[in-house]
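Excluded from the complex is one protein chain; the other protein chains are retained at their positions.
Which chain is which? They are A, B, C and D, in the order written, and residues in each are numbered from 1.
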Amino acid sequence: MTQELVFLAFASLIAICSMMVILSRNAVVSAIFLVGDLFCLAGLYASMEAHFVAAIQVLVYAGAIVVLFMFVIMLLNLGPDQRKHLEVSAPEIGVLGLTIVGFLVIGGLLLLGQPTGVTGPLTAEAIDNAGGNTYTVGMVLFTKYLWPFELASMLILLAIIAAIVIAKKEHIKDGDKRRLAHG
Amino acid sequence: MVSIDHYLVLATFMFLCGTLGVLFRRNLLMVLMSIELMLNAVNLVFVSGSRLLGNLDGQVMVFFIITVAACEAGVGLAMVIALFRRYGTVDTNFLRVLRG
Amino acid sequence: MNFNIPSLTAEFYLTTSPVLILCFGALVAMLAGVSRRLGGELVIYSVLLLSLVGALAAAVAASPGVETAYLSGSYLAGVLSRFGQVLILLVSLIVTLLFKATFLRDRFFRGEIASLFLMVITGMLITVASEDLVTLFVGLELSSIGLYALVGYLNPSRRSQEGAIKYFVLGSFAAALLLFGFALLYVSTGSLRLTEVSQAVPKLLGHNWVKLGVVFSLAGISFKLALAPFHLWAPDAYESAPTGLTALMATTVKAMVIILAARFFAGSLASVYEVWLPALMFVAAISMILGNIMALVQSSLKRMLAYSSIAHSGYMAIAICASSANSGSLPVAAVLYYLVGYTIVSLGAFSILMWLENKDNDNLLLDDISGLSKTHPWAAFGLAVCMFSFAGMPPTVGFIGKFFVFNSALINHLTGLVLIGVIGSSISLFYYLRVIVRMYMADPIQLPTQLAPKPSLLVAVVIGATVIANLALGTVLPEAAMKWMVETSKEVAAAPGSAEDSQSVSH
Amino acid sequence: MEFINSHILSITTFVPLLTAIAVLLSPALSIARWVSMGGSIVAFLASLHIWFYFDAQTAGLQFTEMHEWIPSFGIRYIMGVDGLNLLLIMLTTFLTPLILLSVWHLDDKKQKAFLSLFMTLECGMLGSLVAFDLVFFYVFWEAMLIPMYFIIGLWGGKNRIYATTKFIIYTFVGSLLMLAAMIVLYVLHFQQTGVYTTNLLDLYGTSAEYSTQMWLFAAFALAFAIKVPMFPFHTWLPDAHTEAPTSGSVILAGVLLKLGTYGLVRFAIPLFPQATATFAPVMVALGVIGIIYGALTAWMQKDAKKMVAYSSVSHLGFVVIGSVAVISGGAALSAEALTGAVYQQINHGISTGALFFLVGCIYDRRHTRMLADFGGIAKVMPWFAVMLIVATLSSVGLPGTGGFVGEFLILLGTFLSSPLAGATAALGVLLGAVYMLTLCRKILFGPLENEENKTLEDLTPREFAYLTPLAILAVVMGVFPNLFLDKVRPSIENLANNFRNYKIVAEAPLESNQLLGADHKEMGH
Partner (left out) sequence: MLFWLILFFPLLGAFLNGLVLRKASPTVSHVLGAAALVAAFIYALITYLQFMGAGGQAQVITGIDWIDAGTFKAPFNFILDRLSGMMLLIITGIGSLIHIYAGGYMHEEKATYRFFSYLNLFVFMMLLLVLGDNLLVMFIGWEGVGLCSYLLIGYWYEDDKNAAAGMKAFLVNRIGDIGFLLGIFLTFKYFHTISFSQLKDMILTAGANLNGEQLQAIGWITLALFVGACGKSAQMPLYVWLPDAMAGPTPVSALIHAATMVTAGIYMMTRLNFLFYLAPDTQMVVASVGAITALFAATIALVQYDIKKVLAYSTVSQLGYMVLGCGVGAYSAGVFHLFTHACFKALLFLGAGSVIVAMHHKQDMREMGGLRKFMPVTHFVMLIGVLAIIGFPGLSGFFSKDEILWRAWTGGDSYHIQWGLGALAAVCTSFYMVRLLMLTFYGKNRSDHHTQEHLHETSVVMWGPLVVLAILSAGVGYLNVPHILPFPAHLLFENYLEPVISIPPLVADHWHHLHAEYPHSLEWAIMGVSVIGMAVSSIFAISMYSDGFGKLAQSLGSVFKSGHRVLSNKYYVDEFYDAYFVTPLRDIAQFLWKIVDVVIIDGIVNGVGQACMLIGGLSSFRMSGSLHRHGMVMIVGIVCMLSVLFF
C-alpha cells in the first residue's frame, strides 16, 4: 500500500512537472520543473530499490545537467517567451493531434502487453544478499560493461573537446551569399 | 502492487511530453530540456524493467544514458551559446537558411 | 552471486587494437594540439595518418576468422566487423588525404579537430563491432556527437552552424526514440545483448512490447541511415558540412548503420520478420520515392546527393527486407556489395566536388558545373561515371549492386518493393542526367567565383582509383567481390562463439 | 582458324570498343578517323567471316563462346549466332563504316569523342545482339544507351537535351522492368531445377504459371515495345530523330530500334509462349494501330526528318505484327510472317538509313529540313533524286526492293493468322506510299523557286560512297532475298514451329558447363 501511495504521489508530480516543463513560457521555470521532475524520478528509482541510479540521478542530472542549463539561461539572460500563442499552422495542429493520439495508442498497446515472465537471477533479495544495489551495479558495470564504461570516458572527452570547439569565439563568416539569397 | 504497466504508462506520458516539447517549442533551450525529458522517460522504463526482470542491465544502461545525456547537454548548450552569440536569440525560427 | 571478471588478455588487446590505436591517436592529437610548437599541420597530419593506417593494419591483421564475442558481446571480432572496420578506416584515410588537398587543410589539421575526427571513427569502429546494445549506443553517440561538432564548426558559417544545430537536435531526438525502443526490447526480452534478444524473441511473437520496441528502434536506425521519413536531417547536414565530412557521413555512417541493421534485422530478428518487415518495407518504399522525387528539384549538388543517398538507403533497405526468414546470407551479401559500390561512387563524386570547391564557393550549385566538360574535362568525366553508376547503368558497379539487391528481393518475393525501386530508379535517372547535361551540353556560365583549376595529384589519384574500382566492380570483379561479401555475411545468421567461457574466472 | 572460329564473336564485339579507346588516345583527328574506320572495317570483316562460315543447315547456336562471369549467380559470358541475329549483326557492322564515312568531313573539336562514342555504341549493339545470357545481354542493352545519349545530346539540334533525356529515361524505365522480370524468371528457374542460371538456352525450358507468365511477358514486351517503339510508347522517337545528328539517326533507326523487335523474337516470345499466344492479339492490334497511326502522323509532318521518324513507327509496326502472328490456334507462329519480320528489320535499316542519310545531305547544304524550303531539287541534284527515289521505293515496299519481300511476307503471315489484322495492316502499304511520295514530291518535284536551292551541289563522291552500297543492297535484297533467307530459315522455322517449347542447342557444346549445378546453391540457400 505504501508503495502505491508513493508511486501515486511521485507519478502525479512527474506528470504535472513534465507538462509544466513544456508548457511554461519562461525557460527558468521550465528548468525548475525539470529539476522537480528529476527529483521525483529519483524518488521512484529509490522506491524500486535502484539506489545507485537514484543517487546519480540527483547528483549528475539534477545537480550537474540542469544546473548547466540554468547557468546558460542566466548567461544568456533570456526573458520569457514573447509569443502570446503557439504559432502553429493547421497541419501542425494535425500533427499535434496525431502525436497525442499516437502516444495514447502506444500507451494502450503497452498496457495490453503483459510481462513476459522472463526473470533473471538478480531479484531484490539476491541483490541484498550480494551486497546491495550499488555493489551489484558496480560489479555488473565493471565486468559485463567494462568496455562501454571505458568508452564512456572517451565520450566525455569527446564532448568536452566538442564543446570547446563549438563555443570557441571565432570569426564566423557569412558563408555562401548566393545560398543565403536563395533561402 | 505497482505493476510495470504503471511505470510504462508514466514513461509514455513523459515521453509524449518530451516529444511535444521538441516538436512545438521554438526555444532551443526548451527543446534541449524536452529531450532530457524523453531520456528520463526511457530511464524510467529501464529501471522499472530492471526490477521486473531481475537483472541490473537496465540500471547500467541508465548510467550510460545519463552520461550521454550529460554529453549531449554539454554540446547542445555550447551550440546554444554559439547561436546566441551570432543571432542574439535562441529561437529556432531563425534556422531557416537550409531548406528545399 | 557470481560475476565473471574479465581477464583482459593480450588477445583482447590485440583484437581491440584498431579502437585502441585510434583512441591513442585521438589523445595524442589533442595533446599535440594544445602545444603551439607541436600543433603544426604536419604533425597532426602524421598523427592522423599514422593512427588510421595503424588501425587499418590492425583491423586487417587482428581479426579472428571466426566470429568471437568479447566481454559478453561488447566487442565482436569477426569477418563482418573487420569488413565494416576496414571499410570505415579506408574511407577515413582517403578523406583525410583529400582534406590535405583542399582549402580546409589548415582548419582540419588542428589538434582538437583531428582528435574529434579520430574519436568519431572510433565510435564507428565500436558500433560495427558490437552486438551489445549498450556498447552500440555508446559507439553511436561517440560518432554522432563528434559529427555534430565537426559538421558545424570545422568551418563555421551561418549555414554550417544551422545545419549542425538541426542535425544535433534531430539526432538527439532520434537517439531518444532509439533508446525508447531499446528499453521496450529490454523490458520484453530481459536482455540488452542481440544474441540473447534473438533467442528470446521467437517466443514473444506478437507481443506488443516487442513490436513497439522494434518500431522505435527501427525509427532510430532509419534516422541514422537517413531513411525517409526520418531523413530530413540529411540534406541539411550534407549541404552544410564541409564536403570531406559529407563524404564521410554519406559513406561511413551508412556503412556503420547498415552493418548494425544487418546484425539487428537480418541476424537477431530474422526469425520474427513479421514484426519488422512491414515497417521496414514502408520506410524503404517511402525513401525510394521521396528521396528520388525530392532530389529532382535540388539546385545544390550536395543537397541533391543527399536526397540521392536517401534513395540509395532505400535500395539497401530492400535487401535488408529480403533477409527475412530462411533467405540466408545472400541479401546481406547483396547489401554489402551495394554498400561498397555506393561508397566508392560517393567517394568519387564527393572528391570531385572537393577538387572543384574553394574558399568562396564551398557549396557547388548546378550552375557552377555548367560546361564543366570544357573547363575540367576529367572532372566532368569522373562525375559522369559516378552519375551513371548512381543511376545503375551498366557497366558500372551501380548496376551490379542494384542487380544483386533486386535479385535478393525477388528471391524473397518482394515484388512490390522492387517495382517501387524500379520506379525510383527511373526518376533518379533524370536528376543524375541533369548533372551530365549541365556538364556536357551546356556552356559555362560566367560566375563570380572560379572553380579550382587543377586537382592535386592526390585528388586525381583518388578520383582515378574510384573510377577504376567502379568500372572494375561493374565488369570483371563482381564474382570475386561477391564471394567475399558472402563469406563476410555468413556471420550474420550464426550466433557468435563467446570468448569469455574460456577466459573468465569465477569471482 | 580454330581460335578465330571460337572467338569471332568476341572479336567482332570488342574490336569496336578497343577502337574506341584507340580513337581517344590517337593524337590527331585525322588519325582518329582512320583508326575508327579501320576498326569498323575489321569488325565488318569479322562479321563477314561469320557470314561465310555460318552453317545454314542448322537452327543451332554457332560460334558459341562461354566464360564464367559471376558464377555464384550463374551469370556467364555467353555469345552465339543463329539465324535470328546473324543478319542484324551484319547490318550493324555494315552500317557503321558507312556512317563513319558520312561524318568524315566533320572536324570540330569534339569529333574525336564522337568517333569514340560511336565505336562504343557499335560494341554495345553487337554485344546485345550476340549475348545469350540475360544479364550479360542486359549489360550491353543498357550500356548502349550511354553513347547514344551523348551522341544526341552533344551533337543534336536545338531541342536536343529534351530529346535525349526523353530517349534515355523512356528506354531506361522499360529496361528496369525487364530486369526485374529477368530476375523473377531466374528465380522461377531455380525453383524448378535447383540451378541458378541466366543462360538463355537453359531458361527457355522454364515454365511459369500462366498468370506469372503474363506479367513477365508484359515486362519484357514493354521494354522492347518502348525500344521498337510500338504505338503508345513511341513519342520519344520523333524527338530523338529530329534532334539527333544524321549519323545518330541512321544508327538509331538502322540498328537500335531493331533491338526491340529482336528482343521480342529472342526473349519475350520463346520465353513466355503461353503469354505470347494470349497477348498476340493485343500486340497485333497495337502494331496495326502503329502502322496506320505512324503513317498518318508522318504524312502531316513538315520536317523531313520527323516524317522519316514517324515512318519508322509505321514500319516497325509491321515487324511487330510479323513477330507475333500466331497460327493454328496459338500452337505455332507463322513462319512466313516471322521470316518477313526478320527480313524487314534489315530492310528498314537499309532504307530508313538511306533516307536519313539523304535528309542529312540536304540538311548539310541548306541547314533546314523543312519540306516547305525545298521543291524541285531534282533539277539541280539529279543523283540525289535517284537515291532518294530508290530509298523511297524501298521504304514503301515496291516489289523489287527488299521492303516488299519483308512487308509481303509479314502481311501474308498476319493474314493467315488473322485476316482482319492482315487486311487492316495492308492499308499501311497505301498510307506508306502516301507520305513517302509526299516527301519525294515536296523535296524533289515542283518548281525550283527558292533562290538558295538553285545553286545546290549534287552528291559528292563521298556521299556517293556511302549511299550507293545502301541503294544496291536495297535492290539486291528485293531481287535475291533467298541469299539472306537461306541463312536464317532453319532458325526461323525452329522458332515458328516450336515456340511453345522452344529450344536451341549450341552447335559447339558450351564449355564450363560443369559449373552449373550444385555449388551455386550454397549462395546462402
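Heads up, the rule we're going with is that a residue touches a chain if its C-beta (ideal position, glycine included) is under 8 Å from a C-beta of that chain, and two chains touch if they have at least 3 such contacts.
Please read all numbers here as calculations on a predicted model, not as lab measurements.
Put simply, the hidden chain is in touch with A, B, C, D once you look at the whole complex.
Here the missing chain is touched by one residue of D:324, D:391 or D:412, and it is D:412. The missing chain, though absent from the display, is touched by one residue of C:154, C:275 or C:451; that residue is C:275. Residue in contact with the omitted chain (choice from D:126, D:485 or D:506): D:485. When the full complex is taken into account, the listed residue touching the unshown chain is C:219, out of C:219, C:347 or C:366.
Looking at chain A, the residues touching the absent chain are 91-92, 95, 98-99, 102, 105-106, 109. Listed for chain B, the residues touching the missing chain in the whole complex are 19, 22-24, 26, 31, 92-93, 95-96, 98-100. Residues of chain C that touch the chain left out of view are 165-166, 169-170, 173-174, 177, 211-212, 214-216, 218-219, 222-223, 228-230, 232-233, 235-236, 275, 278-279, 281-283, 286, 290, 293-298, 427, 430.
Simple rule for what comes next: only the chains that are shown with their structure count from here on.
Relative to chain C, the most remote chain by averaged C-alpha coordinates is D. In terms of their C-alpha centroids, the spacing between chain A and chain D amounts to 67 Å.
The multi-chain contact residues of chain A, meaning those touching 2 or more other chains, are 106, 110, 118-122, 126, 136, 140, 144-145, 148, 152, 155, 158-159, 162-164, 166, 172, 179-180, 182. The set of chain C residues touching two or more other chains comprises 134, 138, 141, 145, 148-149, 152-153, 156, 158-159, 161, 164, 184, 190, 299-300. The chain pairs satisfying the stated touch condition come to A-B, A-C, B-C, C-D. The touching residues of chain C, when paired with chain B in their complex, are 133-134, 137-138, 141, 145, 148-149, 152-153, 156, 158-159, 161-166, 168-169, 172-173, 175-176, 179-180, 182-184, 186-187, 190-192, 235-236, 239-240, 297-300, 303. By the touch criterion stated above, chain C contacts chain D in their complex at residues 327-331, 333, 388, 391-395, 399-400, 403-404, 406-407, 410-411, 415, 418-419, 422, 425-426, 429-430, 433, 436-437, 440-441, 478-479, 482-483, 486, 489-490. Residues 4, 8, 11, 15, 18, 22, 28, 31-32, 35, 38-39, 41-42, 45-46, 48-49, 52-53, 55, 57-58, 60-61, 64-65, 68, 71-72, 75-76, 79, 82-83, 86, 92, 95, 97-98, 100 of chain B are the ones that touch chain C when the two sit in their complex.
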